[in-house]
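The structure under discussion is supplied below as structure tokens; questions concerning it will follow.
Note that one protein chain is taken out, while the other chains of the complex remain in position.
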Amino acid sequence: MDKDMIRFVRNDEFARFIGLQLVTVEPGYAVVRMEVKPHHLNGVGSVQGGAIFTLADYAFAAACNSGGNATLGINANISYFRIPKGRVLTAEAREVSTTNRLCTYSVDVFDEDNVLIARLTATGYIKRDKS
Amino acid sequence: MDKDMIRFVRNDEFARFIGLQLVTVEPGYAVVRMEVKPHHLNGVGSVQGGAIFTLADYAFAAACNSGGNATLGINANISYFRIPKGRVLTAEAREVSTTNRLCTYSVDVFDEDNVLIARLTATGYIKRDKS
Amino acid sequence: MDKDMIRFVRNDEFARFIGLQLVTVEPGYAVVRMEVKPHHLNGVGSVQGGAIFTLADYAFAAACNSGGNATLGINANISYFRIPKGRVLTAEAREVSTTNRLCTYSVDVFDEDNVLIARLTATGYIKRDKS
Partner (left out) sequence: MDKDMIRFVRNDEFARFIGLQLVTVEPGYAVVRMEVKPHHLNGVGSVQGGAIFTLADYAFAAACNSGGNATLGINANISYFRIPKGRVLTAEAREVSTTNRLCTYSVDVFDEDNVLIARLTATGYIKRDKS
């Protein structure tokens, strides 16, 4: 991954604050892991939807920024399938399409039993600045 | 708002952890506020997309659960329009449609200058259990 | 509306083929109407989801292209609320946000009883070519 992009992704304070761990980052691919803690839960004791979204979205950001161009998220669509079980969630982001200005990624989120609990489809705008 | 639902919404640990404040909750309507702190920022110093999503999604959860039936989020679609300015974000959730089993809400997110910076459209599945 | 854009919108063969009628077109706003015919129905006799989508998407295209720049649809999210009643559907598109390169519109679809039966949120990429 491009060095500036590493910094960009690693310096994400919100990802650090909620406890996301980058496992793998390659151009067009990333895996992020989250150990479920009490602060991730909603009022009925499940992992909160925003925490699941943030996990998946961070995998998208890592994967699409790893190519060396800053990418701005413009749209994200998440479907929740099941209440996750266990103490670890894993998000795996894969490139679906990249054109000159736009990229789309699909991110699958699995629980500790390796059951698919959510899928995010995210679209980014690629900034191709001279700098 | 129904008492059990108040508990459900107020006991959201993730919302508390990242610093969301319920301002208004009525059946079909809610306003949530977030003071921007360093832990909300991404690697380029803007509010992270996951924090904006969580703010909007919590307004949706508060509004749709306030009627007394537990609602499960099944799908959410967010569009980001602008980098927010200032130190406060506000999310305002409004009911778009509610049928027997499904509800859809639209949530607008404004920055401190009252500029629309994102919109979430979220669909929930209404659990109508006897319990 | 810019003359070239009028041509672009009016020359839409698919819109003509399925029977869409432009009622109003202004920069950032459009209304499109569809008289329900047997060829719009699905296997259970309701208006097919693709026909509802096309109606709403055409209102989006008319509204966002009326400013004089060609806009390419990049993402569209539709929620269906109710089975429409009556013999006419109307789609009303409103601008939500326009920045340099991207625009987002919200399109409400009403049946003959003026009941909201679907909502489309669509994002376009604005081509700002010299030509």
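In order of appearance the chains are A, B and C, and numbering begins at 1 in each one.
Criterion: a contact is a pair of C-beta atoms (placed from the backbone, for glycine too) under 8 Å apart; a residue touches a chain by one contact, two chains touch by 3 or more.
Here the structure is a predicted model, which means the values were calculated and not measured.
K.L.:
From the listed residues C:Val31, C:Ile78 or C:Ile117, report the one that touches the chain absent from this view.
P.N.:
Missing-chain contact among the listed residues: C:Ile78.
K.L.:
Would you write out the residues of subunit B that touch the absent chain, in ascending order?
P.N.:
On the side of subunit B, residues 74-75, 77, 101-102, 123, 125 touch the unshown chain.
K.L.:
On subunit C, where is the contact patch with the chain that was removed from view?
P.N.:
7-18, 38-44, 48-51, 53-55, 57-58, 61, 70, 72-80
K.L.:
Name every residue on subunit A in touch with the hidden partner chain.
P.N.:
Touching the missing chain: residues 77, 79, 81-82, 96-97, 99, 102, 104, 106, 116, 119, 121, 123.
The rule is simple: only the chains that are shown with their structure count from here on.
K.L.:
Counting in whole Å, what is the centre-to-centre distance of subunit B and subunit C, each centre being its mean C-alpha position?
P.N.:
One centre to the other, that is 28 Å.
K.L.:
Any idea how many Å lie between the Cα centroids of subunit A and subunit B?
P.N.:
Result: the chain centres lie 20 Å from each other.
K.L.:
How many angstrom between the C-alpha centroids of subunit C and subunit A?
P.N.:
Roughly 32 Å, centre to centre.
K.L.:
For subunit A, give me the residues that contact two or more of the other chains.
P.N.:
74-75, 77
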